[in-house]
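The complex appears here minus one protein chain, its other protein chains still in place.
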Amino acid sequence: MHVPMKTSYNDDIRLVRQRGTLVWYGLLALALLAAPMYLGEHHIAQLSFVGIYAIAGLGAMLLVGYTGQVSLGQAAFMAIGAYTEAILQKFGVPFAASLVLAGVMAGLMGAILSLSTARLAGIYLAIATLAFAFIVEEVLTRWESLTNGSLGILVRRIQVGSFTFDQEWKFYYLSIGLLVLVLWLMINLLRSRTGRALTAMRDSEISAQSLGIQLARYKAIVLALSGALTGVAGALYAHRIQFITPDQFTIMASVELLVLVVVGGLGSLHGAVFGAVFIVMLPQFIVLIRDAFAISTSYQAGLDAGVYGLLMVLFMLFEPQGLYGRWQKIKLYLDTFPFYRKATFRRQRMFQKSEQLR
Amino acid sequence: MQGLIEFTQMIISGVATGCIYAIVALGFVLIYKASEIVNFAQGDLMMLGAFLGFSFITLLGMPFYLGLGLALVCMALIGALLDRVVLRPMAGQPVFAIVIITIGIGFVIRSIVISIPGWGTETYGIDTPYSGGVTSLGGLVISNEHLAIIAATLLLVIVLYLFFRFTMLGVAMQATSQNQLAAYYVGVPVKSILSMIWAISAATAALVGILLAPITFVHVNMGFIGLKAFPAAVIGGFGSLPGAIVGGLIIGVVEALAGFYLPEGFKDVAAYVLMLVVLAIRPKGLFAQSVAKKV
Amino acid sequence: MKFASRLKMVALGALLAFSPGLGAKADVQGVTDDEIVIGTLLDLSGPINFWGIPVKNGMELAVDDINKAGGINGRKLRLVIEDMAYDPKKAVLAAQKLLTSDKIFAMVGSMGTVTSAATMPLVLERGLPHLFPITPAEMFAVPFEKLKFAFFSPYYDDVRTSLKYLIAEKGFSRIGVMYQDDEFGANVLQAVKDQLAETGLEPVSVTSYKRGATDFSSQIARLKADNADLVVLGTVVRETVGAMATAKNLGWHPAFLISQAGYAPVTAQLGKDAVEGLYAGAMTPIPYPDTASPEVLAWIDSYKAKFGEEPNVQAVVGYIIIETAAMGMKNAGRDLTPETLAAGLEQIKDYHNIFGTAPLSFSATDHLGSRQTFLAQIQNGRWVALTGFMHY
Partner (left out) sequence: MTLFEGRNLDRQFGGIHAVRDVSFAVEEGEIFTIIGPNGAGKSTLFNLISRIYDLGGGSLVYDGQDISRIAAHKVVGLGIARTFQNIELFENSTVLSNLLVGRHSRGGPALWRELLFTPAARQSEIAHRERVEDVIDLLDLQEHRDARVGGLPYGVRKVVELGRALTSQPRLILLDEPSSGLNPDETEDMSYWIQDIRSQLGVTVLMIEHDMSLVGMVSDRVLALDHGEVLAIGQPEEIMSDPRVIEAYLGG
C-alpha cells in the first residue's frame, strides 16, 4: 500500500490526494467528453440516465449512506422536483431558475418532513418516509388545477435562450455536467463540519449529541439537502421523459433508489455512480442473459423481477459494501498480492446496536 | 336513522378490513419482536400462501379446510427455510440491509409465482364453503366472507395468546423476543426458536391470503395490502402483538369512515396521515414500552 | 439456435451498436432486401403484464402467419420485443435501443399511455411511423400527424357511446361513477361528465379508489347513499368484480357499466352471480370456441398449439395490430418508406377482420381507425352482444 507523506494540513483537505488518481480521473473526464463521438445514440441516452440517477442516488446516499437514515420515500422528492420543473416551465420561467427552484422546493419539503420525523430512527423513519411518499403522490393526483391530476403533464425540451436541448448528446453533456457539479458539492460537504456531523450521527447518535451535534437540526439539514439533490434529478427526469404522471413516482421508484445506493456501495460517492450505472444497465443485462441462455420470452416476466430480487439478496448476504466495496477489494488484492488477507474486510456484527434500545 | 345504519355499516366493513391489516401486521410484529427484522416480504408471502391455497383447493380439488391446512403447513416450512437460509446470516446487520434483503425476497417470490405454469399473471378465485351469502341484522348486512375474516382473526388471537402464555415453546419464544442473549444462556435453542417464529409468521400470512381470496381474488399483486399493514403495526408500536391488532382495526375503521365522509382521496392516505400524527406525538407508537439505550 | 452462436450474436450486436456506420446503411432503416424489422414495447414484467404477455403471443403468432404466407412483398417480417415493465425510464431506453441498435422501421403496438407518450416523440423525430399503441388515450392519433396512427376506439368514446345508448333505451337517470385514480380512470370520468353534460345532467355521485385497492365498501356505500341507478365503473377486472360483489352484499342492485378495459371472459368467470347483467362497451367479440366462426376456430387452434393456452381478447388485439400494420406495408408496395407506409395505411377502408372487430378506416386526414363500439352484457356467465357497432 502507498502511504503518502503529508507536509501540510491542506493535504488532507485536497480534492484528489494522489497524483496517480488525478491521471485516472483526467482520462475518465476525457473519455466522457468525447463519448458522443464514439458511442451510439442509444448508449449516450443510457449515460444521460446514469447522470440523472447518479444525482438522485447521491441525494439518497447522503441520507442513507452517510447519515444512516433509511428512506423509502425518495421518489416523492423526485416527483416534487419533476412537477415543480414542469409547472414552472409552463409559466415560462427560464430553465436555470426553474431547476434551482425545483431543488429548493424538494428541499423545503424535506425540511418540513423532518418536523414530524426528527425524533424517529430506524424502521420507524423508513415507514414514515414511505407514508410521506404516499401522501405526496396523492396530492399530485388530486391537485388537478395545478398538476392536471392523473392525466399528467407534457414537458417540453429544455430551452436556454435560443439553444434547445433537442439531441441526445446535448442532454448528455447537461446531465453529466450537473452530476460533476453535484459531486463537487458533495465532496465539499463531506470534508467539512456538517458532513462529519452527519456521518457521526450515523455511527452513534448519542455520542454525536454529546459532542454538540443538534440531532434534530442536522436531520432537517440532511433531509433538505437530500431532497434538493433528488429534486434536481427529478427536474432533469421530467425533461428526459417529457411526460410525467403521479404514478411514475411510486414506492417502486423509491425502492429502486434504495437499491441503487445499496448495490452501489453505502457510504461512498463512487457507490452512487456505480449504483446508477447498475440500475440503468440492468435491464439490458437481463436481456443479454435471456438471449444467451435462450430463455423463452414467456418466462421473461418472472426473470426480470427474479434477477432484481436475487441480486438484492445476494449483495446483502455476500457483498454488503456494494459494487464499490467489491472494486476496492479487487484493487487491494492486486496491490498487496500475494499478501492479501481476507480478514481486512471482515464485516462487523453489531449486536449491541439494537434498534429497540436506541 | 338511515345515517346511523350507514355509520354502523361502515364500522363493520372497517373492522373486517382492519382484521386483514391486523393479521398481516401480526406477522410483521412476531418477526420484529424476535429478531428485529422487518419483513417487507410479508405481503408476498401472503400472496404465495394464497396461490398455494388456490392450487390445493381449486386446481387439485381438495376440500377447502384440508387445502387451507396444507397451505398453512407449506408456508410454515417456507418461512422456516427463509430464516435458515437467508436471514440467519443477517443477524445483527443494520436496518437498511434487512429492508433491502426482505424486499429482495419479495421480488424473488413474485418472480417464482409468475414463472410457475398455471399461476402466472392471471387472476383466480377460490371457492369457499361460506362464500356468496350474507347475514342480515336489522338494517345491517354482513357478507359471510367478512364474518369469516373476523371470526378467524378472533380465533387466531386466542390461539396465539394461549400458545405464548401456556406452552413451553411459546414461553421460550417470548423469552427469546425479550432478550436473545439471556434466553440463550438459560438454554433456549434460540436459532430454532427464530425459525419457528418465521414459520408461524409465514403461516399467518397464508391464512390471511386465503381469507382474502374470495374478496380480492388471487393474483401476483395482492401482496400490496402489506403496505397498509405497516401503518397498522407502527401505530400499535412495532413490538407489540396487541398493538398490531388494535392498530389494524384503527386503520380499517378510519379508512372506511374517511372513504364515506371525507372528500375523494382521503381514504387512501388516511392510514398514513394518521400514522405520521401518531409518530409525531409518540415516536414509538401507542403501545411500545420505552426503553432507553444504555451508555 | 445453439448457445454459442447466440452468444456470438450478442457480441456482434454489441459491436455493431458501438460502431455506427458499420451496419448496413440502407436508405430507410429497418428495411432490407429481404427483411422488415419492426419493434414494440410491452409490459412483460410490470403491473399490466396480464395484458403484455398475451399481446406478445398474439403478435408473434401474427408474424409467424405472415411469414408462412410468404412475407410482405418478398420481405420477411421480424419483430423485436422489448420489456419496459410499465416504467417510462426503461421504455425510453428500450425505445432508444430499438431505434438505434435494432434499427427498426416502425414502432408498432407499444403499450401504456405514459410509456407511449414518452417514447412516441423519439420515433416521430426520426421520421419513423408510430402505429397502433395499446392505450385508451386519444393523443396518439389526435392532433393529426402524418406518421402517427391509432386504431383503438378510445375508452372515452366507448363509455360515451354505451352511456348514451343506455340512457336513451333503458331510461337511467341517476348516474354514479367509480373510477381508478390514474389516467385511465380519469378518461372514463371525463367521458361520463361530457356525455351527461349534453343533456344538462351531472353525475349524482363520483367516487374513486387507488390502483391495487381491494376494499370498495365505502365507495359503494356512497354511491348507494346517493341513490345512483346506473354506476359507471372506471375499473379493470378485479375491481369490477369487487365493486359489484360489495354492492350485492349490501343488497343493492343498480346497473353497472364498464369500459373495454374490463371486457374479458375472466370478469365473468371470477364474478359469477355478482357480475350478471354487467354492461360493457366493446370493439371485438370474445372468441368463445363454441360460437366462433371456422376461421377463428382455426386461429384458436394454432394459438393453442403454439402457446399451450387459450387465447384471450388481449391476444386478439396483439394479432390484429400486426395484421393491420402488415396490410399497410403490403399496400405500400416494394418501395417501403415511412411515407409509402402511411399512404398504404390510408388506403384501408372499412376493413373487417375475421374476429369481427369494429371496421377500420384510415384517411389522409384521420388516423384513428375506429371510434365505433358495440354494447355487450354478461348473461349466464358469458358476454353477449346487445347492439351492432355504433358511435355517440
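As written, the chains take the letters A, B and C, and residue 1 is the first residue of each chain.
Just so it is clear, a contact is a pair of C-beta atoms (placed from the backbone, for glycine too) under 8 Å apart; a residue touches a chain by one contact, two chains touch by 3 or more.
Just so it is clear, the structure is predicted and the values come from calculations on it, not from any experiment.
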If the hidden chain were put back, which of A:Arg202, A:Lys219 or A:His239 would touch it?
A:Arg202
From A:Ile221, A:Ile241, A:Val262 or A:Met312, residue that would touch the chain that is not displayed
A:Ile221
The one of A:Ile13, A:Leu115 or A:Val160 in touch with the missing chain is A:Ile13
When the complex is taken as a whole, what residues of chain A touch the one chain not shown?
9-10, 12-13, 185, 188-189, 191-197, 199-200, 202-204, 206-215, 221, 267, 348, 352
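The definition used in the following text is that only the chains that are shown with their structure count from here on.
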Going only through chains that touch each other, how many steps at minimum separate chain A from chain B?
1
More contacts between chains, A-C or B-C:
A-C
Using CA atom averages as chain centres, what separation in Å is found between chain A and chain B?
32
Let me have the rounded angstrom distance from the C-alpha centre of chain A over to the C-alpha centre of chain C, please.
36
Could you tell me which residues belong to chain C and also touch two or more other chains?
45, 49, 53, 181, 210
Residues of chain A whose C-beta touches two or more other chains:
138, 141, 301-305
Touching residues of chain B toward chain C in the complex: what are they?
6, 9-10, 13-14, 17, 114, 120-125, 132, 134, 136, 141, 143, 212, 215-217, 219, 221-222, 224-225, 255-260, 264-265, 267-268
Within their complex, state which residues of chain A touch chain B.
64, 68, 70, 72, 115-117, 119-120, 122-124, 126-128, 130-132, 134-135, 138, 141-142, 206, 251, 255, 258-259, 262, 266, 299, 301-313, 315-317, 320, 349-351, 353-358
Which chain B residues qualify as touching chain A in the complex?
32, 36, 38, 86, 89-97, 99-101, 103-115, 120-121, 181, 227, 230-231, 234, 238-239, 264-265, 268-269, 271-273, 275-276, 279-280, 283-285, 291-295
